[in-house]
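Take a look at the structure set out below.
Here the complex is missing one protein chain, while the rest keep their positions.
Chain nomenclature is as follows: A, B and C, assigned in order of appearance, with residue numbering initiated at 1 for each chain independently.
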Amino acid sequence: MIKVQKEDFNISEEIESLTNGDSAIGAISTFVGLVRDQDNSEVPTSVLKSMTLEHYPAMTEKKLLEIETEAKSRWNIKSSLIIHRYGQLELGEKIVFVACASSHRQDAFDACNFLMDWLKTEAPFWKLEETHSGNDWVDKRESDDKAAERWK
Amino acid sequence: MIKVQKEDFNISEEIESLTNGDSAIGAISTFVGLVRDQDNSEVPTSVLKSMTLEHYPAMTEKKLLEIETEAKSRWNIKSSLIIHRYGQLELGEKIVFVACASSHRQDAFDACNFLMDWLKTEAPFWKLEETHSGNDWVDKRESDDKAAERWK
Amino acid sequence: MKILYFAWLRQRIGTDTEEFVLPNEIETVEDLINWLITRGSGYADAFAKPEIIRAAVNLEYVSFDHSLDDEDEVAFFPPVTGG
Partner (left out) sequence: MKILYFAWLRQRIGTDTEEFVLPNEIETVEDLINWLITRGSGYADAFAKPEIIRAAVNLEYVSFDHSLDDEDEVAFFPPVTGG
């Protein structure tokens, strides 16, 4: 399932509805991405005030569904969930949540890791960091491209 | 942090206290293990009624702390949590919860996966499955030994 | 043709959506970029480094040699940074 929303969410409730009483589910791997402070060692910590996520709604929905379908074709997944937020988020707020439920743990772990890596390079979101010294669009990370390459 | 307990727990609250306002945390990987039905294709599904987990309290605490320390020495982890329950658990109940918080996602994913693999082969717990046709101690899985071998 | 801009392309161009009837000689995404650049300094600034821009046509990533149709929805944006 795909949810693209402004609102925060409750992880326990999302996991609950993911398993939905399916007694074959023994393993759930999840990932939570949070707004965190920048890696800039030249400036004091806590320079980030907030972050605004922009996206391309129709394409986001389409790409996330494709990513989820690809994960289900590669691993034995009983159910999965991707929640991605947009709009302005404060430091420490949840940005993204991915959960994969399976009978066995390695399927769940690998599918969740894959979903995050693909989402980072395929889903049309852009982060604008708001700091005390101005606003900056986040640059893409080479390491994200490499992470996505692993699954090709 | 290590918690060995009979009681259920709330995943959202546990994640909240794990991050505890640390603004350098951008990634949390978690794993939830649930009581699931058996893989026995010869009998109808839903044969499992409940499961009882026995453990060796003093050694459990010691081994889980060792496992957690090992994970922290291998990956850049800001904080981590292992909760393992014991006693009688019904189908669908949570058995184990592992969470690793980090700045970047791959550290979090790998540490969480490692913790689960080591816990499976090192932590002194034993599962007794209660079915309609009697009680059976769960046999160890060769695949768990292989999974733990990956990290040596 | 509908054209969408996101993130700093949107900011530099100063709008998020435009509708055009394109000149006949525009056949590919690359032709479209070269035509847009002639429309003003905001466009020239936005497309100054075309090699880092990604293009999508009808919600699918495409390369710059992709052929365009008048009914297409074309989007230009920087590398994605979600997750």
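The working rule: a contact is a pair of C-beta atoms (placed from the backbone, for glycine too) under 8 Å apart; a residue touches a chain by one contact, two chains touch by 3 or more.
From a predicted model like this one, the values you see are computed outputs, not experimental measurements.
Put simply, the missing chain touches B once the whole complex is considered. Mapped onto chain B, contacts with the missing chain fall at residues 33, 53-56, 58-59, 62-63, 84, 95-96, 116, 119-128, 137-140.
Definition applied: only the chains that are shown with their structure count from here on.
Chain A and chain B have Cα centroids lying 23 Å from one another. Residue positions 33, 116 of chain A are each in touch with at least two other chains.
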